[in-house]
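With one protein chain removed, the remaining protein chains of the complex are shown where they sit.
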Amino acid sequence: MTVTPARAAGAVLLALIALAPLVPMAGMKQYVLHVVIQIFVWSFIGQAWSLMGRFGLVSLGHGAFLGVGAYAVVLLWNFYGLTPWVGGAAAIALSVVVALVVAYPCSRFGIIGHYFALVTLAVGEVVRLLIIAERDWTGGSLGVTLKAASDASLVAMQYADKRVWYYAGLGLWLFGLWVWARLDRSMARAAMEAIGEDETAAACVGVRVTRFKLRITVLSAALTALGGIAYAQYITYVNPETLAGIGVSLRIVFAVVLGGMYSLLGPTVGTALTIALSEWLRIVFGVKFIGMAETIYGLLLVIFIIFLPAGIYGSLAALVRRRRPAPVPATA
Amino acid sequence: MIDPIFLVEAAVNGIMLGGVLALLALGLNLIFGVLDIVWIAYVDLVMVAMYAVYFLVMVYGWPIWLGGLGGVVVGVALGILVHLLIITPILDSPPVNQLLATGGLLFFLQSIATFLWSTDHKSVRVSLPSIELGGIFVSYPRLIAFVLSILVMVGLYLFLTRTFIGTAIRAVSQDRGAMALMGASPQKIYVVTSAVGGAMAGVAAALLSIQYSVHPYFGAAFGPITFMICVLGGLGNMVGAFIASFVMSEIIAIGGVVWSTEMGYVIAFALFIVMMFARPGGILAKRQ
Partner (left out) sequence: MSMLELRTVTAGYGQFTALWDVSLAVERGEAVAVVGPNGAGKTTLLRVISGVIPPRHGDLVFEGASLAGRPAHEVVAHGIAHVPEGRRLFPKLTVAENLKMGAFLPRARKAYRESLERVSALFPALAERQKQRAGSLSGGEQQMLAIGRALMSRPQLILFDEPSMGLAPVMVLRLFDLIRRVREEGYTMLIVEQNVRQVLKLVDRAYLLEVGRVRMEGRAAELSEQDFVRKAYVGL
């Protein structure tokens, strides 16, 4: 691996991120860590979404996987005292089942584009409404609080110290990047193979593409559920509006598209920007103008989508590429 | 065991609700069919028009029918504005961007409504009694809403089948390019379509105003079900959307009595998902 300026900058940046919790920031520290943890977790979820999104599988129901993951792990702990390590595995398995139940017929019957988006939207709403309907268990629309463990422990996956969550979030984010990059490479290979084959083999390639899509959906759902679990364990409170349904599903998609879903760091850039934006707007407007922050957020989203269709990171990357005199050969 | 009379009452209420849902589904379907874009924020336009009706009637003291017409005008204006400001620049964008641009509008409308009018539920008070028919109570406003929505749908049907521009709207949904060869400016047809879609939203707003109170999240409550109906019925298929509206509203109404409102919606959505798999040909035939 050669050392390029970009790689060196990346390494330095990563080191800075890793060391950030050690920097004294007085009273601001808890807040800053909180914001960054959120960025890590939601970027991870955004990366999980973009695995599908870049393939044209635009899901508007990723809240379903988030909700299934988060609620399963919280309820298993609250009612059965099951450690999140086991409960989490169960939650991920459950979300994979949900993904398969939806994705298999979708790919089997060729449901794509708007229809796929609307089917997934329905799935997200079903999960949200089921959570509300089963209020004896789930607390309905009021949500449910994760029962506190007797002390901070690895078994309960509960820590009051934000630094622990900071590093856990960092790990999760890096894991997401790794998955993204690996898949990107194998995807490139699959595409090359498809082009390499002659026309008579196209049918076989078609079958493989279908299976590949199915696998991607399962992977995306599992990772999204993992993100939901991490979020629930960190916040220790789950609520159907923040973790299921159309609202959160749209937010995930927004962040990714805003950043650019075809690039490695796109989801992160988009998520960081949207979270920073909404935090900033919240500070500026506080409780004085309820709804103002969200209004501006919505307006900016529309403007960004119209004027930066390739996303912020994607547009910038394209700009840099155009400026560069000699085209750098693709790594793939 | 539930008293059968409640079930019958629920079924009747379901039909009443179905009328208004059908208006929304037809409006959205029309736009979807012509522009090939889902207005995620469609029912949020209804919400804004409902606020308009509320303010015209309750604050400015307009008679209810005039306030309702005001709501329709607001709906038309919103439809045209959304088309010109948001849809026109993204006509050729990838579908995900189109979904998100109107999705961003949803956030915008929801939160600006919260900002301007708070999250309080606001209702247009119409003192009309319920009618009793053989032990079944039917609310008078609902009956009015149902009858009017049927009339408006008949009007829409006549517009789409009897007029040049209405026929052109149907033609564009079948072949965009060919309609340009007939001398129709696509942009003009799009604007008319969006205006008609907005008018449907406005009429629905007026009719919903007399039955429900309005709040910023009204669109979130009725939006998803409207998309489902729209797709379930089939693109450009007026009769299909019409029937789907009543099927869905019956499930919601009866499910609501037997279990809970949420379960009613869950069953309706689950049915939608199953139907998408069971009858994709009917729904997707045009696309492939």
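Letters A and B mark the chains in the order given here, with residues in each chain numbered from 1 onward.
We take it that a contact is a pair of C-beta atoms (placed from the backbone, for glycine too) under 8 Å apart; a residue touches a chain by one contact, two chains touch by 3 or more.
Please read these numbers as outputs of a predicted model, since none were measured by experiment.
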Absent chain's touching partners (shown only) are B
Among B:Leu158, B:Ala178 or B:Val239, contact with the omitted chain is made only by B:Ala178
What residues on chain B make contact with the chain left out of this view? 164, 167-168, 170-171, 174-175, 177-186, 236
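Quick note on the criterion: only the chains that are shown with their structure count from here on.
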I'd like to verify one number: the distance from the centre of chain A to the centre of chain B, where each centre is the average of its C-alpha atoms, in whole angstrom. 31
Hey, which residues of chain A end up touching chain B in the complex? 53, 58, 60, 102, 105-106, 108-111, 113-115, 117-119, 121-123, 125-126, 129-130, 132-133, 246-247, 250, 253-254, 257, 261, 289-295, 297-299, 301-302, 305-306, 309
Chain A-touching residues of chain B, taken from the complex the two chains share: 32, 36, 38, 40, 86, 89-90, 93-97, 99-101, 103-116, 118-119, 216, 220, 223-224, 227-228, 231, 259-260, 262-263, 265-266, 269-270, 272-273, 276-277, 280, 283-284, 287-288
